[in-house]
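Data first, discussion second: the structure below is written as structure tokens.
All protein chains of the complex are present and in place, except for one that has been dropped.
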Amino acid sequence: MSSVEVNKSQPSPGPTDVVSPVRNNKEKRGVAGYLFVSGYFLLLVLFGVAPTLYALYLAFTSSGGHFVGLSNFINTGKDFRFLPAFENIGEYLGIWLASLIVIVLGLALMLHSLARRVSAAFRFIFYLPGALAGAASVLVWLFMLDPSVSPWKFVLSGFNFHNLGQTIQPSHLPLIFAIIAFWAGAGGWIVVTYGALNNIPNELLEAASLDGAGVWKTALRIKLPLIKKWIAFMLILAFAAGTQLFVEPTLVSEASLGLISPAWSPNELAYVFAFQNNNFQYAAAISVDLLILGLMCAAVLVFRTKLFEVE
Amino acid sequence: MKIFNRLWTKTLGFIVLLAFTAFFIVPVIWLLLAPTKTDHQLIFGNPFSFGSFHNLAHAIRVTFTYQDYALLTWVKNSAIYSFGGIAIALVASIPAGYALAFTNFIGRRTLLGITLFVMIMPATALVLPLFLEANAVHAIGSPISVILPFSFFPFGVYLSYIFYSSSVPRDLLNAARIDGCNEWNVFRKIALPLARPVVALVAFFAFVANWNNFFLPFVMLPSNSNYPLPIGLQDLLSSTPAFNPGIGGDVPILRPELAVATIVAMAPVLIVFLFAQRSLVSGMLAGATKE
Partner (left out) sequence: MSPVYLDKLTKIYPNGYEAVHDFDLEVKDGELMVLVGPSGCGKTTVMRMVAGLERITRGTLRFDDKVMNDVSPKDRDIAMVFQNYALYPHMTVGENIGFALSMRKLPKSEVRKKVKETAEILGLEEWIDRKPGQLSGGQRQRVAMGRAIVREPKVFLMDEPLSNLDAKLRVQMRAEVTRIQRRVGVSTIYVTHDQVEAMTMGDRVAVMRDGHLQQCAKPQEVYDNPVNIFVAGFMGSPSMNLFEATLNENADVLTLGSQTLKLPASVLALKPALKKYANSRVVVGIRPESLNAPGPQTQKGDDDVSLEGEVDLVEALGSELLVHFSTDAVRVEAEGAVSEDAEGLDAGLIAQRGAGVARVEPGAQVTLGGKTTFSLNPSRLYFFDSSTGLSIVE
């Protein structure tokens, strides 16, 4: 909407300005710059900056609009569901990040040592479940975890799980969500890591093998150190996204017959405050907590890894 | 001994790869086969058998006609929200990336920095603040409350910026200026046509993100007729006796029907993946610069 107006406000290529000398064409280019970013800038202000500021405002005020300092943060922190929610995602993140480091890197290194064609086929298969990200992936995994229909029946019964309730009991959830996240997300990271490995010049690997490094040594001493920026990139993004867990616990608790708390993750807790208690101040306080977590991740990524080009 | 060792490592590696292949692909295969079977067959039959076309047709019919073609409404809503968001995101982000790469204005570096930050931050972190904002201006329940936040897509701006600053030489734009273009025409006639690959890339990423988005429409759109597919799936899940044995005995949505709905929800993204695999991959790598 806003952007369409931008187009209209561009100087039209009228024949009149062909003859008239224009003062200072560099400055004119500067003006054009403002016009070109204006649409995006408007969106950024309305849907990036404004909600953040409004959430901050709510988080520091009472329902009557009075400044209350940190009391919203303190009160939500004292809520009996607050710590468990963060513990839950902490546990989930531990499993998910560990599997990223061990399995994703391992698989990427393995694929990198295969012929290009073969590895391309594997990469595609690994990547495919990414299409089912979100609600669809949870639904698929509810089937996979239901011992009555799962193709993994034999595995589940090996653990003595005979109905869905047994598989998705609360203590299993961090692992289950990590498996779902891995199933839908690991392929993308394998592809990225593989791409980073491919960027390593061949001469370097040849030099290493001439120096007497075997497959393992080359992987550990040459390949991994060279892609450590990408590993950091992967871990930080996965961590940032993981703190925001919402759809998975929401859908699984839907199928759990009330076995699982509707405030399993911090985002869910904020949702419960907003929608069930009508306490927007508390919801805002938890949102601000999560925003700060996200911002810290972004800051680390931008300032420490220098992975992104800003000039 | 050494040769034996190497052979052993190789075999082990291959077994690991095959195991993970099974892990990734079995759920997909199971899902694609599920609608061809009855609920009973799903429980007692071979999980990888094909049922019958009759069952498939039945499951499709039941799923689509359920609640007066609610599934089609959800598909339509998903399409409107996704493509509306993509369209505005493109109109806003391609010129913005161009301006960040080639023009000099006060605050350019700041804007670039903020873009980077917001891009890395998970979009979910802004959902509740967005809800609070929309609630304050009484926009809850309106499709706009989903489409406009979708169209704020900093990753698209960054992709466009990287594309322009790395693959369009400044002299090309200078040549156009000398050939008689004003600043708008330099963009319209030269920079925009050249951006075709990055337009596709931004559209793909925005599409995947919008289509699968659950949380934002979940808080913004409380009414069934406004649901996009992911919320629709959740609605089905909450009313099916397959997962809620106690309730809704008369709801015809069983496992095969749920599978149909899931396939409908994932099909567009899967098609995009199949046709745009290469550009998606290159885009994921282009998100950050080469080392």
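Think of it as A and B in the order they're written, each chain with its own count starting at 1.
Criterion: a contact is a pair of C-beta atoms (placed from the backbone, for glycine too) under 8 Å apart; a residue touches a chain by one contact, two chains touch by 3 or more.
Fair warning: this is a prediction, and the values are worked out from it, not measured in the lab.
Trainee: With the missing chain put back, one of B:107, B:141 or B:193 would touch it. Which one?
Mentor: The single option touching the absent chain is B:193.
Trainee: Looking at the full complex, which residue from B:73, B:160, B:182 or B:226 touches the chain that isn't shown here?
Mentor: Within the whole complex, the residue contacting the unshown chain is B:182.
Trainee: Contact with the hidden chain only, please: which chain B residues?
Mentor: Chain B touches the chain not shown through residues 169, 171-172, 174-182, 185, 189-190, 193-194, 196.
Note that in this section only the chains that are shown with their structure count from here on.
Trainee: Quick one: chain A and chain B, Cα centre-to-centre, how many Å?
Mentor: Once rounded, the distance between the two centres reads 13 Å.
Trainee: Sort out for me which residues of chain A touch chain B in the complex.
Mentor: Residue list for chain A touching chain B: 1-4, 6-7, 10-13, 17-18, 26, 28-34, 36-37, 39-44, 46-48, 50-52, 54-55, 58, 103, 106-107, 110-111, 122, 124-136, 139-144, 146, 148-153, 164, 183, 187-188, 191-192, 195-196, 199, 215, 226, 229-230, 233, 236-237, 240-241, 243-244, 246-247, 250-251, 254-255, 257, 267, 270-271, 274-275, 280, 283-284, 286-287, 290-291, 293-295, 297-299, 301-302, 307-311.
Trainee: With touch defined as at the start, can you tell me which chain B residues reach chain A in the complex?
Mentor: Touch residues, chain B against chain A: 9, 13, 16-17, 20-21, 23-28, 30-31, 34, 42-43, 47-48, 88, 91-93, 95-96, 98-100, 102-106, 108-109, 111-118, 120-122, 124-133, 135-136, 148-149, 151-152, 154, 157-158, 162, 165, 180-185, 187, 208, 212-215, 218-219, 229-231, 233-234, 237-238, 243-244, 246, 255, 258-259, 262, 265-266, 269-270, 272-273, 277, 281, 284-285, 288-291.
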